[in-house]
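Shown here: the complex without one of its protein chains, the others still in place.
As written, the chains take the letters A and B, and residue 1 is the first residue of each chain.
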Amino acid sequence: MMKQIALYGKGGIGKSTTSANLSAALSEQGCDILQIGCDPKRDSTRMLMHGRLIPTVMDLVRERGDRSLTLNEVVYEGYHGVRCVEAGGPEPGVGCAGRGIIATFQILEKLGALHADVVVYDVLGDVVCGGFAMPMREGYAEEVYLVTSGELMSLYAANNICKAISRLSSRARSRCRLAGVICNAKNLPREEELVSEFAEKIGSTMIQFIPRDQVVQNAELNKRTVVEYAPASRQAEVYRSLARQILNNRRLDIPIPLEMDDLEALAYGYLRE
Amino acid sequence: MPECINPLWPCALTGAAACLAGFRDVGVIIHGSSGCYFYPATVLHAPLHCTCLNEEDIIFGTEQALLRTVEALEGRYERLAVLCTCVPTITGEDFGKVLKGRDILVMESPGFIGEYEAGYKAAAQLLGLKEDSSSGKVNVDGLSLMDPFSRGDGIEVERMLSLAGIRVGARFFAGDLSISSPIAPFTVTTNPDLASGIGRLLGSLFGLPGIPGVLKEIDRSVGVEGERLETEIRDAEERISAACDKYLRRFEPPDVALFGQFSRMAALAEMLDEYLDATILGIGSRNPPGPSPYRSFQAREISSVETMFSEEIPELVLGSSFEQSLSPESAFVGVTPPLRGEVRLHSRPMAGIQGSLAFMESVLNACINRQKG
Partner (left out) sequence: MIWKHWPMDISGNEGCTLTGALSVTTEVANSITLIHGPAGCAHHNVSLLQAVHLARDRISMPRIRSTDLKEEEIIFGGENALEEAIRETTRMGPDLICVLSTCVTGTIGDDVGGVCGGDWGIPVLALENAGFLGGGFYSGSLQALISLAGLCNPAAGNGTVNLIGEKSLEYEVEEQYLETKRLLALMGVGVNIRFVRHTSLPEIRRMGEASLNVLRDPGISALGSHLQARLSIPYLDSFPVGMEGTLRFLEKAGDYLDLDSSRAIKTERTHQRKILSKFSQLKGKRIRLDPSLLAPNDREGAFELLDALDMALDPQGFRVPVPDPFPVGTSGLLRLLHRWRRFAHA
């Protein structure tokens, strides 16, 4: 059965690194993977593509002036056979990136591109307008993973995404649920405990703690995922563990978003101690 | 109420387009999709232009589409005006950079911001027309390309003013205005709800009872040779009185419901009350209603009209084709656009002396025809 998962989190939190390493690890575990970058920044799949910025669906549409694309033009095979797609979008300050995501999904549907053992959607997490909630709509991702560090702003963004999930899950046919929280650490004191408590407070669980490690930078400088660049490293094992967790995960929750005050109190409590 | 059924009045975009299309040398560009262009072009019967945005433009930004259209039109008009529809307003692009160095008016006129009058007024104010205080002329205001009576109103007011020895300044916004036209310091209107705000307003010539007062105002400002007009007004009043009196000898006066822009409907209601002793059931106003001795409410969608008709079916309905189709048993006089399904060729006024006569004539004929069954 096809599994569709979406990774949401604040910009700059390491979603793309996590997604790419997750896709690489899942692929090594024998799954057929499709990773779709949903961020006008278009670099979600770059490490999987060994540094290459693949043409985005929106760029192709713009160059052509129509939507007669083929599968080969939008899907690129990267590390270990992981298939990569980038939605793309406008330059900052113009146009409407959210509509770009919607248009990309329509094109992928038409091309029949959305099939794999696991489809990984890597989504800009500050859900700013309806278009960025597209991957959570009916027929797409049923499991949403929040990627966050222990920083307040990162938790704040994750909490906002909970609001979107809980709103969507009130619909009769919506199957979109929160599947877990991934802590991508910034090396803050007691960060693992903080994120773990946050996860429980919103009615979910932290499924993986990813420590901060220099090897991530080194892999990136070599335009590789950690899983490929340093397969024997501890960090690579963390990503493989994440992949196993996600494959075996059966927990799907309707999250209870925290009030702003509660969220601040939670973060403040860890800061003080 | 968060929703409505069959909205009866156009949005701000159409209002802004109606104002700017009233200039013969302003090129109006609707910055939006073709659907937003089609309707104003149809109801205004004016040459508008459109950037015809498609989905790709929205995603990547609409600057190029705008630039293309602007370049294609340059040199054809004195001035270009860009009206932004809902979508480019939402995506919030700044067109200052792409239009830099060009003297182009850019205006946000999204439909979600309000109705026709709001867009019309905003566009009129955007123009920044300069008044020439030394001119002894008087501008005519309230004309609009959407109004089927506008051509007739323009002609009638001009006739009345020239009869009084007054020269006409600019006509807002009837299609013949130039962006460089001299603007007189005084203005009379044919439709107070479409107020350009340009020139000191001396009053409304819509509705016979109010006209003598306005003539006095004009006299105070620029001087009037009023005798011939005064005679004509007295004559018109006598003819209306005689016709109404004759009607009342056989029939009871009608119960009337009026639908349209508020100030005009209030003036028509006053005439029907005064000359025909009609009972005014209510004024369903397209725009927010002002104070009035008559029952007034906003009727911008069909259910408010239906609610009124469900209380009591009026014997006479004044309004648009929408009201006409909702009350097939009532006598009907079309006073508000759209007026569909009838042929109109001559420039029939509703303002001024002739306009009041034409209106009362239509009312009496409609009532008499209904009495005949």
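We adopt the following convention: a residue touches a chain if its C-beta (ideal position, glycine included) is under 8 Å from a C-beta of that chain, and two chains touch if they have at least 3 such contacts.
The model shown is predicted, which means the values in this text are computed figures rather than measured ones.
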Out of A:K41, A:R62 or A:R137, point to the residue that touches the absent chain in the complete complex.
A:R137
In the whole complex, not just what's shown, which of B:S34, B:S162 or B:S178 touches the removed chain?
B:S34
From the listed residues A:R64, A:H115, A:R171 or A:R234, report the one that touches the chain absent from this view.
A:R171
Residues on subunit A facing the left-out chain by the touch rule are 96, 98-99, 101-102, 129-134, 137-138, 168, 171-174
Using the document's contact rule, name the residues of subunit B that touch the chain not shown here.
1-14, 32-39, 41-43, 45, 47-50, 52-55, 57-58, 69, 72-73, 85-87, 90-91, 110-113, 300-302, 321-322, 325-326, 328, 338, 340-341
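In this section, only the chains that are shown with their structure count from here on.
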Quick check on the complex: what are the subunit A residues that touch subunit B?
58, 61-62, 65, 89-91, 93-97, 99-100, 103
In the complex formed with subunit A, which residues of subunit B make contact?
55-56, 58-63, 90-91, 93-94
